[in-house]
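Shown here: the complex without one of its protein chains, the others still in place.
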Amino acid sequence: MAEANADAAPAYGTDPWTLAAEERFRAMFGSNAAAYFVFNGTAANILGVSLLLRRYEAIICAETAHLNVDECGAAESLLGSKLLTVRAADGKLTPDLVAQRLGGRRDVHRAQPRVVAISQVTELGTCYRIEELRKLGDFCRANDLFVYMDGARLANAVARLDCSPAELAEHVDVLSFGGTKNGAAAAEAVIVMRPELGADAPYLRKQQLQLASKMRFLSAQFLALLDDALWLRNARHANAMARRLAQAVAEIPGVEVCYPVESNAVFASLDPRHIERLQRDWEFYVWDSGDHTVRWMTSFETTKADVDAFAAAIGAAAG
Amino acid sequence: MAEANADAAPAYGTDPWTLAAEERFRAMFGSNAAAYFVFNGTAANILGVSLLLRRYEAIICAETAHLNVDECGAAESLLGSKLLTVRAADGKLTPDLVAQRLGGRRDVHRAQPRVVAISQVTELGTCYRIEELRKLGDFCRANDLFVYMDGARLANAVARLDCSPAELAEHVDVLSFGGTKNGAAAAEAVIVMRPELGADAPYLRKQQLQLASKMRFLSAQFLALLDDALWLRNARHANAMARRLAQAVAEIPGVEVCYPVESNAVFASLDPRHIERLQRDWEFYVWDSGDHTVRWMTSFETTKADVDAFAAAIGAAAG
Amino acid sequence: MAEANADAAPAYGTDPWTLAAEERFRAMFGSNAAAYFVFNGTAANILGVSLLLRRYEAIICAETAHLNVDECGAAESLLGSKLLTVRAADGKLTPDLVAQRLGGRRDVHRAQPRVVAISQVTELGTCYRIEELRKLGDFCRANDLFVYMDGARLANAVARLDCSPAELAEHVDVLSFGGTKNGAAAAEAVIVMRPELGADAPYLRKQQLQLASKMRFLSAQFLALLDDALWLRNARHANAMARRLAQAVAEIPGVEVCYPVESNAVFASLDPRHIERLQRDWEFYVWDSGDHTVRWMTSFETTKADVDAFAAAIGAAAG
Partner (left out) sequence: MAEANADAAPAYGTDPWTLAAEERFRAMFGSNAAAYFVFNGTAANILGVSLLLRRYEAIICAETAHLNVDECGAAESLLGSKLLTVRAADGKLTPDLVAQRLGGRRDVHRAQPRVVAISQVTELGTCYRIEELRKLGDFCRANDLFVYMDGARLANAVARLDCSPAELAEHVDVLSFGGTKNGAAAAEAVIVMRPELGADAPYLRKQQLQLASKMRFLSAQFLALLDDALWLRNARHANAMARRLAQAVAEIPGVEVCYPVESNAVFASLDPRHIERLQRDWEFYVWDSGDHTVRWMTSFETTKADVDAFAAAIGAAAG
């Protein structure tokens, strides 16, 4: 970013940093793919689904989806789109779960499902396997549904599956590629996999308050992340730290890990008094106060020492 | 309506029919109540909740609510409002069910619950008792929530409970009073129980495409319905016909009534082959093709002979 | 309507009245045309333009358009659409006036013009000639613009031009056909001239609060109007009464007719004290209090005696 700041440059995305970053994304996702940079993950989701929906069409998503619970109703308020939520034990949609919400097609009384929105990795830290994505994608194509993938933590999925980003994107129509949770200051990309879906994107990005006049500052963040695979190294490290934490707490009595640890999140349930004690010194979310579940996140900055100290603190609190 | 047609009259609701109909509703719901006439039930719901919601506020309702499933996403599209749905076995909300959706208050990432929307009678034909409405109303007031009541079939509830409309309305802030399902051609009323909630209503009714230039035709329908308690006689008759049907089918093996029959609807499950046979001659909805549930509605026009003939047909189909 | 009331009928527009009325409109506008019935003129305009607009597209219309000034911001609020207004002396758009608002195409900072909305007859009582419609239509087609025509008073244009409705509709993509101002209680039709533009119409009509469960009451109004050309006789009569009024006031000193009287409206300017005196006994709008313009409307119910008495009153007030 310091480099991008050195001199004046053309505005609104015609600068060399932006052209270079766009090219990097084409190299990553295929020559038909186009990248649109925005400021945060909520904006990426809203821009992404807005490319795929008409006024009376709805989004099928998991109850736990960021799009549903963590965007202050932006999909409804800014786009007017209905969300048809599905209870998914591990945060992952399947053809069967999607099929539950397909009743009422061609019934004018019902909002018509058009987009299936998934998160990779999910908000519960689980990761769709390629085979699961393929099945879901095939089902959606056969049922006239688009797939949008919230990739705020796509890097963690790539690290987990040891695949290429393109292999993940093959089964979806539009996705986001997160920068902010992986080292950037504030930068996300919306990747449109087929040109015919992207015609409205430049207008909608502007209308949705995401066009940076000094786009080079967004682009420079991606150049830095994509350079030398920093994004992937960051994600691999974060995933490894979560596994280390999961292993450490597995041996602590009274602490139960809730979901498979497949990225950089560990969900666990423990006695609420132990949670309280732990929160005096450590900052983390209580995910569900009903069943005493907490969420512990690791990042590119988390060290082994951090993990070990935290695990020791859990042991002490729960001991 | 023929009377209202006889001569020209002032437009947009200053005619004598409208003034008289408005007065009739004040007599029914109290001198603080104001009635706004609209064309259909979906419009009544949208106008009603729009009086109570800011841009980032949400509606808690049952999954089965008309507002959720039968309005083609109007609440989301026209108002931008998020619906927080609750699974309610008999279509009725309770304080406990509402409390499930109150997590995340004062968390800026979450749409903020503000309106609890109930239907009286519900879409499953069940009827809130006065005591249930009181408890829900008290809970909502204590939790800074408004109550909106979809009264598309309020008449059936009044008939069922043998109470006054005002007793039902006492525990809510805004409600609708249905005409169309109870004999009118196309007329619903939105009743605003406190003047401070109604200041925006005239503008929002116009903006929401519900201002009739010849309002007298809407008003005349209400005058006819309210005259001599026709609305209540119609509803009592419809309820009685549903009870008659429920009793008749209770004795037919293979037919199971699903919910308490408390208004003019009978839900039953039966063998899908029997449903198919029955639909050759009779028109009704299959409510849920998964569990083979059907919905049979009675109305002010249904005769005892209709019921008996239909019950006989069910017996024959299921026999 | 009394006939439609005689018995129960299928809901939501599959009844025989609706099928017959739809057929009548196809006979009028061509076999590719489809009619969608709604409750009022504002709703017809909103449904009509909503078929033609994406999220970032705008409507070019005259400043005086009903869509702009008399719909409480419904186009903006319900559809999110920007209006690009044009000052048009007589309420009529021309290619030159439209061209004024075409700057900024393909500039992402600008809402993109897509629909040109005209009124026939206009809100100022003027009437586009067929040749004017053809030129405007040709210009719009050449510039990738749709034409929507607000036909709340289309009948008056047909009466004025002595043409067929199809001749007026030939140069537009979607239009409305007004019933309410021409004798109906509350009924307007949206006519979609090409099937590919109408795919969303059934859903959007429902979402926009315009689907009547007892559609037959809307349809019956059109059957009555279209029968025996009642709609056209009504409009011819109203136009004739306006001409009679214009001729009568032409001779009154101090009263100046403002626009060509080409339908059922007479706009005139006169001394504000004379306006005030006249309004004691007669009801009409002061159109513009700045330049003391008033609007006098005639209808199918106006009699020669009404006109003559009113003209006499004007003479007395201005005398």
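Letters A, B and C mark the chains as written, and numbering starts fresh at 1 in each.
The criterion applied here is as follows: contacts are C-beta pairs under 8 Å (C-beta built on N, C-alpha and C of every residue); 3 or more make two chains touch, one makes a residue touch a chain.
Values in this document were obtained by computation on a predicted structure and should not be read as measured data.
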item	value
Partner chains on view for the chain not depicted	A, B, C
Residue in contact with the excluded chain [from B:200, B:256, B:288 or B:306]	B:200
Hidden partner chain, touching residue among A:94, A:180, A:247 or A:279	A:180
Candidates A:46, A:121 or A:226 - the one touching the absent chain	A:46
Of B:44, B:98, B:140 or B:211, the one touching the omitted chain in the full complex	B:211
Contact set of subunit A toward the excluded chain (per top definition)	1-2, 5, 8, 10, 38-43, 46, 71-74, 77-78, 180-181, 185-186, 203, 206-214, 217-218, 283, 299, 301
Those residues of subunit B which, in the complete complex, touch the missing chain	12, 50, 54-56, 79-80, 108-109, 111-112, 200, 202-207, 211
Sites on subunit C contacted by the missing partner chain, in the whole complex	55-56, 58, 69-73, 76-78, 80-83, 85, 103-104, 108-111, 289
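Methods note: only the chains that are shown with their structure count from here on.
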item	value
Most extensive contact between chains (C-beta pair count)	B-C
Chain closest to the middle, measuring from C-alpha centroids that were averaged per chain	B
Euclidean distance of C-alpha centroids - subunit B vs subunit C, Å	34
Geometric centre distance via CA averages, subunit C-subunit A, whole Å	49
Multi-chain contact sites of subunit C, meaning residues that touch two or more partners	203, 206-207, 211
